[in-house]
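Excluded from the complex is one protein chain; the other protein chains are retained at their positions.
Per-chain numbering from 1; labels A, B and C assigned in written order.
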Amino acid sequence: MVDLKVTLCGIELDNPIIPASGTFGFGQDFAGLYDLNRLGSFSFKGTTLAPREGNPTPRIAECYAGMLNAVGLQNPGVHKVISEELPRIATFFSKPVMANVSGFAISEYVEVGRLLGAQEQVGGLEVNISCPNVHGGGMAFGTDAKAAAEVTGAVRKVTDKPLIIKLSPNVTDIVEVARACEDAGADGLSLINTLLGMRIDLKTKKPLLPFTTGGLSGPAVFPVALRMVYQVYEAVKIPLIGMGGVSSARDVIEMMLAGATAVQVGSANLINPFACPQIIDALPEVMDQYGITNLQEIIGGAH
Amino acid sequence: MVDLKVTLCGIELDNPIIPASGTFGFGQDFAGLYDLNRLGSFSFKGTTLAPREGNPTPRIAECYAGMLNAVGLQNPGVHKVISEELPRIATFFSKPVMANVSGFAISEYVEVGRLLGAQEQVGGLEVNISCPNVHGGGMAFGTDAKAAAEVTGAVRKVTDKPLIIKLSPNVTDIVEVARACEDAGADGLSLINTLLGMRIDLKTKKPLLPFTTGGLSGPAVFPVALRMVYQVYEAVKIPLIGMGGVSSARDVIEMMLAGATAVQVGSANLINPFACPQIIDALPEVMDQYGITNLQEIIGGAH
Amino acid sequence: MKQTTYVIAEHTKIARQTYFMRLSGDTSAFTQPGQFLNITLPGYYLRRPFSICDWRMGEADIIYKVLGEGTKDMTAFEAGMELDTLTGLGNGFDTSTSGESPLLIGGGVGVPPLLALCKELRAQGRQVKVALGFGSADEVFLADAFQALGAEVAVATMDGTAGIKGLVTDACDFKNCSQFYACGPTAMLKAICAVAPGPGQLSLEERMGCGFGACVGCTVFTTEGPLRVCKEGPVFKREVLGW
Partner (left out) sequence: MKQTTYVIAEHTKIARQTYFMRLSGDTSAFTQPGQFLNITLPGYYLRRPFSICDWRMGEADIIYKVLGEGTKDMTAFEAGMELDTLTGLGNGFDTSTSGESPLLIGGGVGVPPLLALCKELRAQGRQVKVALGFGSADEVFLADAFQALGAEVAVATMDGTAGIKGLVTDACDFKNCSQFYACGPTAMLKAICAVAPGPGQLSLEERMGCGFGACVGCTVFTTEGPLRVCKEGPVFKREVLGW
């Protein structure tokens, strides 16, 4: 018998698998496909203070072993998330959910964080300072250690829930940003968000996405994500949620060996709606194959 | 009839296709496979002052749509390159070759650049300030605008040959580094070198590569490379050599629309030794399909 | 929605760059004409969405046109090949509001989903008119099939090599039209709305990340706020679109 349980910021998860924000909506489109309580948790769509319509289309471009998205944080706004989405989530998911907090100003992160942190269903806040698809915000906080620390410190003041900061990979030195967040009071770090990329439409000869660039995700980014998780693990004491291209039980184990306590699965959900339960089902056999009996014990094992 | 000619730093190339440094040795392993004079040019293996044995093995790891390498600048040293490799290149390649200048200190870049720049066969210097696989040098210059400018300025003083600086993608803001190199006297920029990545061996549970990380190349990095070429094109006036995951004639055209005057093909040579001539052969048909008659005219067309 | 492995049962070229493919497998997730499926092509990351042209128990038909690299690769797929597919996607056309004499308008690869729709409307005893637009005579497909269902078919081609010379709107007869159903490029749909008098349903296309509602990649901005083409659509009432 293998043990899939891990403890993330004091919360015990039945397994380390968490669908990543933006690839799982508020769970409703998956709830009819399988029992979501099989998941460790899930992280819902990045939520801002006001509702947002997001970017014009096309918002999606295909890449080799991955995709670009430029959704632009379309979401119903924090008030509707609390009044409509959380009660609906309660109908199919009985575990603590991760709230992905997004924003354009520190005051917005604080307000959204305060509101979502106060909800009983919310197990932790995942503060997204790394969205590359919105102007004047998002990623700007994640690419500067000082700004990242400010957001962290400000949201820290308004919640006692586990505070997890989601880092951008579009930086020279992710360790610097990670340390700044830890020092400012973060309880954990999520990494990585998408890599800034683009495609050009050969027919129009112009950028395919309306604001030129988008965020690259999928298996293509896995080696970069793994490297960053490994580097950050050596620099901080708080737990890490590793993500970026994870598509199989083997990828999960690599991420955990690099230093991830839990692992998010993003784009894989989009091309295979059953990706998460399939990974959970495959874990025991793959663990067996590599002589692993307890997942919690392999965290950071590659160091 | 379509026209494949482009002019790079004053040198007319029959076509924009240039095998990338480190994936083509000194040409000798390809010379028996096809007539290398079909290429626009080629960039030979990164050359340092003293011979280097490179890193321990394994130096290669497979990734989704790409690979990691940690060769560590194995090369025979500039003196042997001049006394043995260049004369041998002359036996199968009659066009100007690009010399990839590597080093660990500014004085080394200067000396290697001076020696190679003085060779008649060398059409231009491509100064590699972005190798992620050597300690205490290489990429450190490419991730800091000031250091990048210093290397550029120093090599500028010792050569009249076209001076092309090869940039690292492992930065928050590649535009800043690009501008610094232009201001310091660069005639052109090559981008991108490899993205820092890693893999873990599930059998040993340790990093697969001996110094943990390696450089990610191949189709996986194409959207990131394209985005960087696009961004840098808007910021500088000097010509760009685009590379990163290019594997097809369509990729070449995307790169040129983003702003590349010439396009390097790296990893594709390794998995398909005939990649470059096949791309050159395919260009006219793909150009036709998208109504392009002259490649020089599409450079930067996506802006 | 269901994940199904289809086996290619038949694959034939039916017009210039246009192919018919019959897929064998579970079709129980399809409930409405106008729904679509989403196929994984070997070597590509994202799936490719195609409308079901028609389906019966154990078999679904699609018609596709070569547009880019993926559809070009598809032309080489041989009978017997297995395709990982998500089925029963989208809402489909609503036939309950069709009225007595609906008009079906299709342009290019927008034509296929109208076939199953036509069949259903005819089974309900409606008088169906069909207007089809193509570039040229060698691109025309399915016109006979609509005729065989007892619909009154008008064809328009851009170059006049078949039917009326002009756009599909030139082939549309809105007289007595109780409801129109349209599928084709956005520009065509907007042109139709500019001239069509009554109620109508429009099937939209958008680049998709998932095809089942998870990524909000395929949003269309409507009078009811942003909606997902893959989930609340692909078929929208014209008043919802505000077109």
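Convention: contacts are C-beta pairs under 8 Å (C-beta built on N, C-alpha and C of every residue); 3 or more make two chains touch, one makes a residue touch a chain.
Nothing here was measured: the structure is a model prediction, and the numbers come from that model.
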- prompt: Out of B:Val6, B:Val71, B:Ala99 or B:Val232, which touches the unshown chain?
  reply: B:Val71
Task: Check the options B:Leu4, B:Cys63 or B:Ile299 and report the residue that touches the missing chain.
output: B:Cys63
- line: Residue positions on chain B contacting the omitted chain are 22-25, 28-30, 32-33, 45, 53-54, 57-67, 69, 71, 74, 218-219, 267, 269-274
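Operating definition for what follows: only the chains that are shown with their structure count from here on.
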- line: Those chains that touch chain B and also touch chain A are none
Statement: argmin over chains of |mean CA - global mean CA| returns A
Distance-maximising chain from chain B - centres being C-alpha averages: C
Centre-to-centre distance between chain B and chain A (centres being mean Cα positions), rounded to whole Å: 34
- prompt: Quick one: chain B and chain C, Cα centre-to-centre, how many Å?
  reply: 46
Task: Go ahead and note the Å separation of the Cα centroids belonging to chain A and chain C.
output: 36
Statement: Two or more other chains are touched by the chain A residues 61, 63-66, 218-219
Shared-contact residues (touching 2 or more other chains) in chain C: none
